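In this view, the complex is presented without one of its protein chains, the others remaining in place.
A, B and C label the chains in the order they appear, each numbered from 1.
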Amino acid sequence: MEILSLKILRMQSLGPDHYWMELENRFKKAFSPGQFLTLRPSPHIFLRRPFSVASASKTSLGILFRKVGAATTILTEKNPGQEISALGPLGRGFPIDPEIKQSWLVAGGTGVAPLLFLLERLMKIQKVSFFYGAGCQPLLFRDLFPQGKYRLFLATDDGSCGIAGPVTALVEKQLQSGEKPEVIYSSGPLPMLQAMNTLGLKYKIPVYVSLEIRMACGLGLCLGCVIPLHQGSSIILKRVCHDGPIFLAREVLWKEITTFTRISNGL
Amino acid sequence: MEILSLKILRMQSLGPDHYWMELENRFKKAFSPGQFLTLRPSPHIFLRRPFSVASASKTSLGILFRKVGAATTILTEKNPGQEISALGPLGRGFPIDPEIKQSWLVAGGTGVAPLLFLLERLMKIQKVSFFYGAGCQPLLFRDLFPQGKYRLFLATDDGSCGIAGPVTALVEKQLQSGEKPEVIYSSGPLPMLQAMNTLGLKYKIPVYVSLEIRMACGLGLCLGCVIPLHQGSSIILKRVCHDGPIFLAREVLWKEITTFTRISNGL
Amino acid sequence: MAYSRIKKAARDKLTSLEVKIGPLRLSTPVVMASGTFGYGLEMKNLINYRPIGAIVTKTISRYSWPGNPQPRLWETPSGLINSIGLQNVGLDVFLRQKLPRLRRLGPKIIVSIAGFTSEEVCCLARELLAHRVEALEMNISCPNLKSKNKVVATSPRLTYNLVSQVRKAFPGRCLLVKLSPNVTDTPSVAKAAEDAGADGLTLINTVKALAVDLHNQQVISGGLSGPAIKPVGLRTVYEVYRKVNLPLIGLGGITCGKDALEYISVGASAVGIGSGFFSNPLLPQEVVNALLGQLKKTGLPSITYLIGRLNEKKRPS
Partner (left out) sequence: MAYSRIKKAARDKLTSLEVKIGPLRLSTPVVMASGTFGYGLEMKNLINYRPIGAIVTKTISRYSWPGNPQPRLWETPSGLINSIGLQNVGLDVFLRQKLPRLRRLGPKIIVSIAGFTSEEVCCLARELLAHRVEALEMNISCPNLKSKNKVVATSPRLTYNLVSQVRKAFPGRCLLVKLSPNVTDTPSVAKAAEDAGADGLTLINTVKALAVDLHNQQVISGGLSGPAIKPVGLRTVYEVYRKVNLPLIGLGGITCGKDALEYISVGASAVGIGSGFFSNPLLPQEVVNALLGQLKKTGLPSITYLIGRLNEKKRPS
């Protein structure tokens, strides 16, 4: 974990309200897929903001973000060459089991960010299928996908690209066809993650989800991001920033989470 | 008085921490020299900031500002083409008596701003001498001065341009030489204005000063900028934003003002 | 929203933004707060008064008052500290020079009053009644009016006593009491004001605060306003709404239409615009636009249906 002032290398508009930002990577420790960092876009906004790392090389870190409020609006006004305070790597990434041969990645909207990074990693060692859904064609950022060996399934709500409907329907169709991965990794809006959990339970496939929740410190200090999890027969409290943001979907108490947050993040 | 979102036409660094900004002028009412406007550089800074108008044409308004804190720092980051909320014209300008044939303008540091505008106006109708002092040569912004018929006397603290010493010494030397204007207009840091008041009393010349004080509304509503003035035999309260910022120096209770504010503005 | 309630609203012929604060009917719930809109007259050339339901005057006292020396202002993160010290023209000048012109502006006029003794406050109330003023706001959170060195609004008992007396001096018209957040238990003070006969409550006044000016080696002690205190204002309105049955004017840090909706949703019948006006004189219009937008979005016929919507617990009745 380090706090650094990093130069912005690139800033690119991807489509409606979505941006791609590249920062120089001077972190000593490498990020693994699913981990995040926090940025401070302006001294006039109090809290740092968490963002998943969407790509990482020795020299640069890629972030895919959506403009939703004050901090992300200020981010869109940044120019290459400016510096920004970055703190990371934070959280634990997606668990990757070397025994596993076939995994599915299921992304909804802006939630595609951490899965792009995971894809980069997994496609070299596993058979990977990537399911990707968004509201409409301009919100499916296909340019961000790496070249390589994996299958890409696309869905849009309005049918403007790929099949029409939620990405989870696409996943279920594929499951119904008899195909079955050993593990599913998913990231996106809560209702989608809940649907993925249901599918995972139904088809007996472990599903890992990346959870988003309001954070204050991102460091495990404030206990602001704590959620209850089933573990064995008991319920335990975990910090999303420190113990997550990746959790096994079937351990999450979905009702607890969905009653307080309806994050309208894409899809 | 109007509140408008104005396009920034020009943004230029003048020297250490000093900038020249030009805004489109869409105000229906014309500014007169000595009047000011308030700007809101960012929604994340609560209060608007007052700035003297340093030049005004039908199409543009010029502002000379010094970077001293949060708001002025944000101003320096603005680019031509961006818009900014502007409210004006505010306050009363320098009183101009059509009978008067000869006036002196005495400026210290950033305080030169309103006097540049006044000079533009007066040099066409009067015999004008402009005394201008600053810390050092890079802080004497000679490029901002208009062409025309007037005398320019320069002073710097370090003697890097013009005579060495405070501009008030330059003024006093000229007064000692027997020359005497009918009126003096002055703008600059408080100690300089106080010295000008002393000179005015000594040589029996009315001195008008432009006062700077913290403001909240700039509109005469909050009574935050109220100062006491001698008027006849009594003391009355006046709002700097509404009744000023130009006051007759001998009416100002200097002690009251200097005990609470030591604004380090240039010179 | 049940169809029957909407029909009832239509029967009642409520115009959509109209609200009632006791006997006072406001065309919109937007109230210009005391001390931040001068005597209401200064803005005639800048803004449109139509969106404004009422103007609360700068607090006036029986005799004119010079206020505090400089410095009177200090900006803080998302806030403003002021120590104006109730500078005002006094009752006589107010009645002669300000009131007649104020009345021609359109919005309802609420005169804010304060005094050093209860007799002084009652005297103000009587004089203003004689001049047919429709509404008063008692500024009892003002540190000048002290009884045994206590600000009245810090004590339910002192509040009850003072409000009862002024109630008698100002019968039949709208009597508002403005409360302080600098109190352990604002709801109990609110209850005292209700019991004493107030028609409505205005909350909150500024938050006790201090700034340090290291450069000039001085401190500035005063009241904090602005966005920084919005969470305090919302909390106070939320708690008071649960304890009393009076209409509330909620304020503290309102700088956009959304802020106004937040206050209304926790129980404010009207909202006050204070120092937010300084940064944006178009705010009254923006608030009205946001409220109309919300009515359109929800299909509700009157803003009154939104009052206290997120303050679940039933109010005592």
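Convention: a contact is a pair of C-beta atoms (placed from the backbone, for glycine too) under 8 Å apart; a residue touches a chain by one contact, two chains touch by 3 or more.
For clarity, every value in this text was computed on a predicted model and none was experimentally measured.
Enquirer: Going by the stated contact criterion, tell me the shown chains that border the hidden chain.
Expert: A, C
Enquirer: For the chain left off this view, which of A:Arg10, A:Lys180, A:Arg214 or A:His230 is in contact with it?
Expert: Missing-chain contact among the listed residues: A:Arg214.
Enquirer: Looking beyond the chains shown, say which of A:Val128, A:Cys161 or A:Ile227 touches the absent one.
Expert: From the options A:Val128, A:Cys161 or A:Ile227, the contact with the absent chain belongs to A:Ile227.
Enquirer: Which of C:Val232, C:Ile249 or C:Ile307 touches the chain that is not shown?
Expert: C:Val232
Enquirer: If the hidden chain were put back, which residues of chain C would touch it?
Expert: Within chain C, the residues touching the omitted chain are 76-79, 81, 154, 182-185, 207-212, 214, 217-219, 221, 224, 226-232, 234-235, 238, 253, 258, 261-262, 265-266, 309-311.
Enquirer: Tell me which stretches of chain A touch the chain missing from the display.
Expert: 1-3, 40, 44, 46-48, 85, 87, 213-227, 237, 242, 256-257, 260-262, 264
One rule holds in what follows: only the chains that are shown with their structure count from here on.
Enquirer: Of the chains present, which has its C-alpha mean closest to the combined C-alpha mean?
Expert: Of the chains present, the most centrally placed is C.
Enquirer: Taking CA centroids for every chain, report which one is farthest away from chain A.
Expert: That would be chain B.
Enquirer: So what's the Cα centroid distance for chain A and chain C, whole Å?
Expert: 46
Enquirer: When the centre of a chain is set as the mean of its C-alpha atoms, what distance in Å lies between chain A and chain B?
Expert: The computed centroid separation for chain A versus chain B comes out at 54 Å.
Enquirer: Take the average of all CA coordinates in chain B, do the same for chain C, and state the distance between these two points in whole angstrom.
Expert: One centre to the other, that is 37 Å.
Enquirer: Where does chain B touch two or more other chains at once, residue-wise?
Expert: 44
Enquirer: Which parts of chain C, given as residue numbers and ranges, touch two or more other chains?
Expert: Chain C, residues with two or more chain partners: not present.
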